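Notes to accompany the following structure.
All protein chains but one are shown in place.
Up next is subunit A:
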(Lines give C-alpha, C1' and ligand atoms only; values in the text may rest on other atoms or scores of the structure.)
Protein backbone atom coordinates (compact mmCIF):
# COMPACT_ATOMS: atom_id res chain seq x y z
CA UNK A 1 0.00 0.00 0.00
CA UNK A 2 1.24 3.49 -0.83
CA UNK A 3 1.48 5.63 2.30
CA UNK A 4 1.55 9.41 2.58
CA UNK A 5 5.25 9.17 3.26
CA UNK A 6 5.78 7.15 0.09
CA UNK A 7 3.94 9.82 -1.90
CA UNK A 8 5.88 12.67 -0.33
CA UNK A 9 9.14 10.92 -1.06
CA UNK A 10 8.17 10.01 -4.60
CA UNK A 11 7.48 13.69 -5.34
CA UNK A 12 10.69 14.78 -3.64
CA UNK A 13 12.83 12.33 -5.59
CA UNK A 14 11.02 13.05 -8.84
CA UNK A 15 11.70 16.77 -8.55
CA UNK A 16 15.31 16.24 -7.59
CA UNK A 17 15.74 13.96 -10.57
CA UNK A 18 14.38 16.67 -12.85
CA UNK A 19 16.87 19.26 -11.62
CA UNK A 20 19.56 16.66 -12.03
CA UNK A 21 18.53 15.91 -15.61
CA UNK A 22 18.53 19.63 -16.37
CA UNK A 23 21.98 20.04 -14.90
CA UNK A 24 23.21 17.23 -17.16
CA UNK A 25 21.62 18.89 -20.18
CA UNK A 26 19.19 16.02 -20.71
CA UNK A 27 16.05 18.13 -20.42
CA UNK A 28 14.99 20.87 -22.77
CA UNK A 29 12.79 23.85 -21.96
CA UNK A 30 11.96 24.73 -18.42
CA UNK A 31 10.38 23.29 -15.31
CA UNK A 32 9.20 24.45 -11.90
CA UNK A 33 9.70 21.98 -9.09
CA UNK A 34 7.57 21.86 -5.95
CA UNK A 35 10.46 20.98 -3.63
CA UNK A 36 9.33 21.86 -0.10
CA UNK A 37 5.64 22.06 -1.02
CA UNK A 38 4.94 18.32 -1.36
CA UNK A 39 2.75 18.10 1.74
CA UNK A 40 -0.06 20.19 0.27
CA UNK A 41 -1.27 17.88 -2.51
CA UNK A 42 -0.49 14.74 -0.52
CA UNK A 43 -2.63 15.97 2.38
CA UNK A 44 -5.47 16.91 0.03
CA UNK A 45 -5.44 13.73 -2.05
CA UNK A 46 -7.95 11.66 -0.01
CA UNK A 47 -10.26 14.67 0.34
CA UNK A 48 -10.73 14.79 -3.42
CA UNK A 49 -12.81 12.26 -5.30
CA UNK A 50 -12.65 10.91 -8.84
CA UNK A 51 -15.45 13.23 -9.98
CA UNK A 52 -13.69 16.35 -8.73
CA UNK A 53 -11.82 18.51 -11.21
CA UNK A 54 -8.33 19.63 -10.27
CA UNK A 55 -6.79 22.72 -11.87
CA UNK A 56 -3.06 22.89 -11.45
CA UNK A 57 -0.50 25.53 -12.33
CA UNK A 58 3.12 25.85 -13.46
CA UNK A 59 4.36 24.17 -10.26
CA UNK A 60 2.20 21.13 -10.72
CA UNK A 61 4.23 17.92 -10.60
CA UNK A 62 3.23 17.27 -6.99
CA UNK A 63 -0.42 17.95 -7.78
CA UNK A 64 -0.26 15.39 -10.56
CA UNK A 65 1.66 12.73 -8.66
CA UNK A 66 -0.64 13.02 -5.66
CA UNK A 67 -3.64 12.35 -7.92
CA UNK A 68 -2.19 9.80 -10.35
CA UNK A 69 0.34 7.13 -9.62
CA UNK A 70 2.13 7.85 -12.86
CA UNK A 71 5.65 9.24 -12.54
CA UNK A 72 6.66 7.62 -15.84
CA UNK A 73 3.84 9.29 -17.79
CA UNK A 74 4.75 12.66 -16.29
CA UNK A 75 8.46 12.29 -16.90
CA UNK A 76 7.77 11.13 -20.46
CA UNK A 77 5.66 14.28 -20.91
CA UNK A 78 8.49 16.46 -19.66
CA UNK A 79 11.06 14.62 -21.81
CA UNK A 80 8.87 14.23 -24.89
CA UNK A 81 9.04 10.42 -24.91
CA UNK A 82 6.65 7.65 -25.75
CA UNK A 83 3.98 7.18 -23.08
CA UNK A 84 3.78 10.91 -22.33
CA UNK A 85 0.47 11.99 -20.75
CA UNK A 86 -0.12 14.57 -23.51
CA UNK A 87 2.24 13.34 -26.21
CA UNK A 88 4.96 15.79 -25.11
CA UNK A 89 2.91 18.62 -26.57
CA UNK A 90 1.99 20.30 -23.31
CA UNK A 91 5.13 19.55 -21.31
CA UNK A 92 5.62 20.25 -17.64
CA UNK A 93 2.92 22.90 -17.26
CA UNK A 94 0.16 21.98 -19.73
CA UNK A 95 -1.35 18.65 -18.77
CA UNK A 96 -4.83 17.26 -19.33
CA UNK A 97 -6.07 14.00 -17.94
CA UNK A 98 -9.45 12.87 -16.65
CA UNK A 99 -10.41 15.36 -13.94
CA UNK A 100 -7.09 17.17 -14.13
CA UNK A 101 -5.80 20.17 -16.09
CA UNK A 102 -2.84 22.50 -15.74
CA UNK A 103 -1.87 25.63 -17.60
CA UNK A 104 1.06 28.03 -17.46
CA UNK A 105 -0.67 31.40 -17.52
CA UNK A 106 -1.12 32.73 -14.00
CA UNK A 107 -4.69 33.38 -12.90
CA UNK A 108 -6.20 31.99 -16.08
CA UNK A 109 -7.44 28.80 -14.47
CA UNK A 110 -9.58 30.36 -11.77
CA UNK A 111 -12.49 31.52 -13.93
CA UNK A 112 -12.26 28.20 -15.78
CA UNK A 113 -12.41 26.35 -12.48
CA UNK A 114 -15.45 28.46 -11.60
CA UNK A 115 -17.01 27.31 -14.87
CA UNK A 116 -16.26 23.69 -14.04
CA UNK A 117 -17.74 24.29 -10.59
CA UNK A 118 -20.87 25.71 -12.18
CA UNK A 119 -21.08 22.55 -14.26
CA UNK A 120 -20.61 20.39 -11.17
CA UNK A 121 -22.90 22.40 -8.89
CA UNK A 122 -25.47 20.16 -7.27
CA UNK A 123 -23.62 16.92 -8.11
CA UNK A 124 -21.58 16.79 -4.92
CA UNK A 125 -18.33 17.13 -6.85
CA UNK A 126 -16.12 20.22 -6.72
CA UNK A 127 -13.49 22.10 -8.70
CA UNK A 128 -10.16 22.59 -6.94
CA UNK A 129 -7.68 25.16 -8.23
CA UNK A 130 -4.11 25.51 -7.01
CA UNK A 131 -2.53 28.96 -7.19
CA UNK A 132 0.49 30.67 -5.67
CA UNK A 133 0.52 33.86 -3.61
CA UNK A 134 1.93 35.85 -6.53
CA UNK A 135 -1.01 34.92 -8.72
CA UNK A 136 -3.20 37.10 -6.49
CA UNK A 137 -1.85 39.94 -8.62
CA UNK A 138 -4.13 38.89 -11.47
CA UNK A 139 -7.56 40.47 -11.77
CA UNK A 140 -9.11 37.22 -13.02
CA UNK A 141 -8.67 35.79 -9.51
CA UNK A 142 -11.09 38.37 -8.10
CA UNK A 143 -13.61 38.09 -10.88
CA UNK A 144 -13.71 34.34 -10.24
CA UNK A 145 -14.02 34.71 -6.47
CA UNK A 146 -16.91 37.09 -6.91
CA UNK A 147 -18.72 34.62 -9.16
CA UNK A 148 -17.95 31.72 -6.83
CA UNK A 149 -19.56 33.50 -3.89
CA UNK A 150 -22.38 35.04 -5.91
CA UNK A 151 -23.37 31.76 -7.53
CA UNK A 152 -22.57 29.49 -4.56
CA UNK A 153 -20.12 27.45 -6.59
CA UNK A 154 -18.38 24.32 -5.31
CA UNK A 155 -14.96 25.90 -5.77
CA UNK A 156 -11.97 25.09 -3.60
CA UNK A 157 -9.00 27.40 -4.09
CA UNK A 158 -5.76 26.07 -2.66
CA UNK A 159 -3.13 28.74 -2.20
CA UNK A 160 0.45 27.60 -1.83
CA UNK A 161 1.82 30.68 -0.13
CA UNK A 162 5.58 30.29 -0.30
CA UNK A 163 6.34 33.96 0.31
CA UNK A 164 7.85 34.52 -3.11
CA UNK A 165 6.83 34.73 -6.75
CA UNK A 166 9.76 33.93 -9.01
CA UNK A 167 12.14 36.44 -7.36
CA UNK A 168 9.61 38.88 -5.91
CA UNK A 169 8.90 38.59 -2.17
CA UNK A 170 5.20 38.77 -1.34
CA UNK A 171 5.77 42.02 0.53
CA UNK A 172 6.69 43.72 -2.76
CA UNK A 173 3.59 42.45 -4.53
CA UNK A 174 0.66 42.20 -2.13
CA UNK A 175 -1.07 44.92 -0.13
CA UNK A 176 -3.27 43.60 2.65
CA UNK A 177 -3.79 39.86 3.01
CA UNK A 178 -5.37 36.96 1.21
CA UNK A 179 -7.71 36.43 4.14
CA UNK A 180 -9.02 39.98 4.01
CA UNK A 181 -9.48 39.77 0.25
CA UNK A 182 -11.58 36.64 0.67
CA UNK A 183 -13.59 38.30 3.43
CA UNK A 184 -14.44 41.12 1.05
CA UNK A 185 -16.24 38.62 -1.18
CA UNK A 186 -17.75 36.69 1.68
CA UNK A 187 -15.66 33.67 0.69
CA UNK A 188 -14.61 31.45 3.55
CA UNK A 189 -10.84 31.42 4.15
CA UNK A 190 -8.66 29.23 6.30
CA UNK A 191 -4.90 29.51 6.80
CA UNK A 192 -2.87 26.44 7.71
CA UNK A 193 0.77 25.50 8.01
CA UNK A 194 1.72 22.75 5.57
CA UNK A 195 3.13 20.55 8.29
CA UNK A 196 0.95 17.91 9.91
CA UNK A 197 -0.97 15.92 7.33
CA UNK A 198 -3.44 14.44 9.81
CA UNK A 199 -4.22 17.84 11.24
CA UNK A 200 -4.69 19.38 7.80
CA UNK A 201 -7.19 16.67 6.95
CA UNK A 202 -9.00 17.02 10.27
CA UNK A 203 -9.46 20.75 9.72
CA UNK A 204 -10.37 20.49 6.05
CA UNK A 205 -12.68 17.48 5.96
CA UNK A 206 -15.80 19.35 7.13
CA UNK A 207 -14.88 22.49 5.19
CA UNK A 208 -14.39 20.59 1.94
CA UNK A 209 -17.75 18.87 2.49
CA UNK A 210 -19.29 22.31 2.72
CA UNK A 211 -17.64 23.29 -0.57
CA UNK A 212 -19.47 20.38 -2.20
CA UNK A 213 -22.77 21.92 -1.25
CA UNK A 214 -21.92 25.33 -2.63
CA UNK A 215 -19.85 27.13 -0.05
CA UNK A 216 -16.64 28.17 -1.82
CA UNK A 217 -13.44 28.03 0.21
CA UNK A 218 -9.91 29.39 0.00
CA UNK A 219 -7.32 27.37 1.89
CA UNK A 220 -4.04 29.18 2.32
CA UNK A 221 -1.07 26.97 3.11
CA UNK A 222 2.15 28.41 4.44
CA UNK A 223 4.88 26.52 2.61
CA UNK A 224 8.55 26.87 1.78
CA UNK A 225 9.83 26.74 -1.76
CA UNK A 226 13.11 24.95 -1.25
CA UNK A 227 14.22 24.94 -4.87
CA UNK A 228 14.80 27.61 -7.47
CA UNK A 229 11.81 29.19 -9.25
CA UNK A 230 12.63 27.16 -12.33
CA UNK A 231 16.28 26.14 -12.57
CA UNK A 232 19.40 27.89 -11.41
CA UNK A 233 17.54 31.16 -10.82
CA UNK A 234 17.35 31.38 -7.04
CA UNK A 235 18.30 34.85 -5.85
CA UNK A 236 17.60 34.12 -2.16
CA UNK A 237 20.04 33.39 0.62
CA UNK A 238 19.26 31.25 3.65
CA UNK A 239 17.24 28.65 1.75
CA UNK A 240 19.14 25.83 3.49
CA UNK A 241 17.82 27.05 6.85
CA UNK A 242 14.17 26.91 5.82
CA UNK A 243 12.07 24.18 7.44
CA UNK A 244 11.93 21.01 5.42
CA UNK A 245 9.63 18.10 6.22
CA UNK A 246 12.20 15.77 4.68
CA UNK A 247 14.78 16.70 7.30
CA UNK A 248 12.22 16.72 10.10
CA UNK A 249 10.74 13.34 9.26
CA UNK A 250 14.02 11.63 8.68
CA UNK A 251 14.18 10.14 12.19
CA UNK A 252 10.82 8.40 11.83
CA UNK A 253 10.99 4.64 11.86
CA UNK A 254 10.86 3.33 8.37
CA UNK A 255 11.88 6.66 6.80
CA UNK A 256 15.25 5.49 5.54
CA UNK A 257 13.72 2.42 3.91
CA UNK A 258 10.88 4.42 2.34
CA UNK A 259 13.36 7.02 1.15
CA UNK A 260 15.55 4.39 -0.48
CA UNK A 261 12.51 2.79 -2.12
CA UNK A 262 11.32 6.10 -3.56
CA UNK A 263 14.82 6.92 -4.75
CA UNK A 264 15.14 3.54 -6.48
CA UNK A 265 11.71 3.87 -8.02
CA UNK A 266 12.50 7.28 -9.50
CA UNK A 267 15.90 6.06 -10.73
CA UNK A 268 14.17 3.20 -12.50
CA UNK A 269 11.59 5.55 -14.01
CA UNK A 270 14.34 7.86 -15.28
CA UNK A 271 16.22 4.95 -16.86
CA UNK A 272 13.05 3.59 -18.41
CA UNK A 273 11.83 6.89 -19.86
CA UNK A 274 15.23 7.98 -21.14
CA UNK A 275 15.47 4.77 -23.13
CA UNK A 276 12.11 5.29 -24.84
CA UNK A 277 11.75 6.66 -28.35
CA UNK A 278 10.52 10.22 -28.90
CA UNK A 279 6.82 10.86 -28.51
CA UNK A 280 4.66 11.20 -31.59
CA UNK A 281 1.85 13.64 -32.22
CA UNK A 282 -0.58 13.80 -35.08
CA UNK A 283 -1.41 17.46 -35.28
CA UNK A 284 -5.18 18.04 -35.20
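Note that a contact is a pair of C-beta atoms (placed from the backbone, for glycine too) under 8 Å apart; a residue touches a chain by one contact, two chains touch by 3 or more; residues count from 1.
Heads up, the rule we're going with is that contacts and distances are computed from a predicted model.
Name of the non-displayed chain as stated in its UniProt record, restricted to "Pyruvate dehydrogenase E1 component subunit beta", "ABC transporter permease", "Oxidoreductase" or "2Fe-2S ferredoxin-type domain-containing protein": "Pyruvate dehydrogenase E1 component subunit beta". The residue from A:20, A:51 or A:233 that touches the chain not shown here is A:233. The missing chain, though absent from the display, is touched by one residue of A:41, A:62, A:80 or A:154; that residue is A:80. Interface note: of A:72, A:165 or A:204, the residue touching the hidden chain in the full complex is A:165.
Annotation: of A:41, A:107 or A:216, A:107 touches the absent chain (contact as defined above).
Along subunit A, the points of touch with the absent chain fall at residues 28-30, 79-80, 84, 87-94, 103-107, 134-139, 165-168, 172-174, 233, 235, 278-279, 281, 283.
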